[in-house]
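With one protein chain removed, the remaining protein chains of the complex are shown where they sit.
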Amino acid sequence: MRKELPLAITFVVGLIVVLANFLAPQTFVKINNEVRTWFQLVSSLFCALGVANLTRIHGKKVSQQSEGWIFSVIMFIAMFGFMITALSVGQQSALYNNLYNNTIVPLNATMYSILMFYIASAAYRAFRVRSMEATLLLIAAAIVMLGKAPIGEVVLGKWVATWTNWILAVPNTAGMRGIQLGATLGGIAMALRVLLGIERAHFGGVGGE
Amino acid sequence: MQNVDRRIIYIILIVAVVYALIKPMGLPVTINKTTEDAYAAIDALQPGDVLVMGMDFSAGGIPELEPAGKAIFYQCMKKDVKIVMFGMWVMAGDMAERLLTEMAPLFPDKVYGTDYINIGYKAGGAVLLQKAVDDVVEAALNIDHRGNTLPGNFPIFDNFKSLKDAAFWVCLSTGNPGVPDWIKVVGDPLGIPGTIDVVSVSIPENMPFVDSGQIQGIIQGIRGSAEYELLVSRPGRAVAGMDAQSLAHVVILVFIALGNITYLMTRKK
Partner (left out) sequence: MVTSNAWIWVAAFFTLGIYTFPFGDNPVFRFCESCFVGTAAGYMVTANWFNYIKPSLTKLTTGENYLLIIPFIVGLLIYTRYIRSISWLSRIAIAFTLGYGSGFILSVDFKPLFVTQVIATFKDLTTGAITPIDNVLLVLGVCVSMIYFFFTVEHKGAVGAAARAGRWVMMLALGAAFGSTVMARVSLFMGRVQFLLTDWLFLIK
């Protein structure tokens, strides 16, 4: 029951979607329209998983007063403080907009932007022309970097932009298309495996089975 | 030379970017054909047409995508093309509000709900798009980002009942869900033309869609946004940042070159 029920649900729901899209008998289309709304709601309800996990992990840290527990307290204040404030004042209030634009946005954007430093230092330390392939990679990267920044055309001439466009339009498109074709087939194969219950790894780790 | 302290690299990069922003060099930005194609496709829209804008990005995409989003909004309002904004990403609604806060006051004669509307984020990814292909208001759960009931008295929904009624779509995307979902649910099956505005890191993986004609041009990251700002004659933050971008690229390439020259010299010995 614990194994069979989820597998059966996976198969039945997937079958409804496939039949509604391919054969399109009216009954399945109507059922699919309803199940589609259910899918959206179910995936939306997963939103609190992050809060739940963080509460469990950091709650333990705070109760045991492990190393850095004070930052866990700060995390809780930020998390529940934001949630309570937003839920109280609503999305249209000036307070929510100020909170969003001056906490969420700068924190989110800045956290991603520190990657610039690491990509620069990693490129300096590790990007070596040890082989023909590495040289090709470096040449392509250099041309694209110079072609995409105005200084490349100004200092070196129009050919930089032309070669950048060529690299993106020809070898890059060829390589990425090859990857995409393979990835699409792989995705379809995986979807079929999940639907037929051959792939069960996603059920692991819960229920003790 | 092979072991320069990484903090020196960081400081040089910071100084280069700050200097170029405070004292811009005024390097000319030429327009790429792919950006021109995207601009021309939107410019070909007629007054009254509806353009659907997929706000599928988070705060990390603001510097690269928001300038082009604003430029497209400006272009559409000038041409009396209506805009419906929504997205598969959780920040879609708030990103649209940021854009509207700055751009809507430039067009006091344009009315929310008549000329543009922010439906906001709705769950489901590509399934949301599929639902919107059948009925946009139902996909929106009869509510927009501002809490207004839909369709309400909003005239924009008089001739726009589903995504099939859209004349064009633009996907502003920082990742997944994003461009492939718009193509596979809206562009390809319905034949509705569209274009994309993606962060630079996503340019290579989306070029096959440009080549296959599944999208009309592509606005390529911050460079594409700068080009689009110039095309609508409204240079903004993207154009202003191009000099800093140039200097930072040069600094990184210089360090890569230094590292390799030292490596090759050491290898010779």
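In this document, chain identifiers A and B correspond to the written order of the chains, with residue numbering beginning at 1 in each.
As a convention for this text, a contact is a pair of C-beta atoms (placed from the backbone, for glycine too) under 8 Å apart; a residue touches a chain by one contact, two chains touch by 3 or more.
Just so it is clear, the structure is predicted and the values come from calculations on it, not from any experiment.
Checked against the full complex, the one of B:43, B:165 or B:188 touching the unshown chain is B:188.
Take chain B: the residues that touch the chain left off the picture are 6-7, 10, 13-14, 17-18, 21-22, 60, 62-64, 90-91, 93-94, 120-123, 126-127, 130, 141-143, 145, 147, 180, 183-185, 187-189, 199-205, 208, 211-214, 221-223, 237, 240-241, 244-245, 248-249, 252. Within the entire complex, the positions of chain A that touch the omitted partner chain are 2, 5-7, 9-18, 20-22, 34-52, 54, 56, 68, 71-72, 74-83, 86-87, 90-91, 98, 100-120, 123, 132-134, 136-145, 148-149, 162, 165-182, 184-185, 187-188, 190-192, 194-195, 202-203, 206-209.
We adopt the following convention: only the chains that are shown with their structure count from here on.
Between chain A and chain B, the centres computed from C-alpha atoms are 18 Å apart. Partner chain B is touched in their complex by these residues of chain A: 33, 36-37, 39-41, 43-44, 90-92, 97, 100-101, 104-109, 112-113, 116-117, 119-121, 123-125, 127-129, 138, 142, 145-146, 148-154, 161, 165, 168-169, 172-173, 176-177, 179-180. By the touch criterion given at the top, residues 4, 6, 9-10, 13, 27-30, 32-34, 58-60, 62-63, 93-94, 97-98, 122-125, 127-128, 130-131, 134, 145-147, 200, 203-205, 207-208, 210-211, 220-221, 223, 242-243, 245-253, 255-256, 258-260, 263-264 of chain B touch chain A in their complex.
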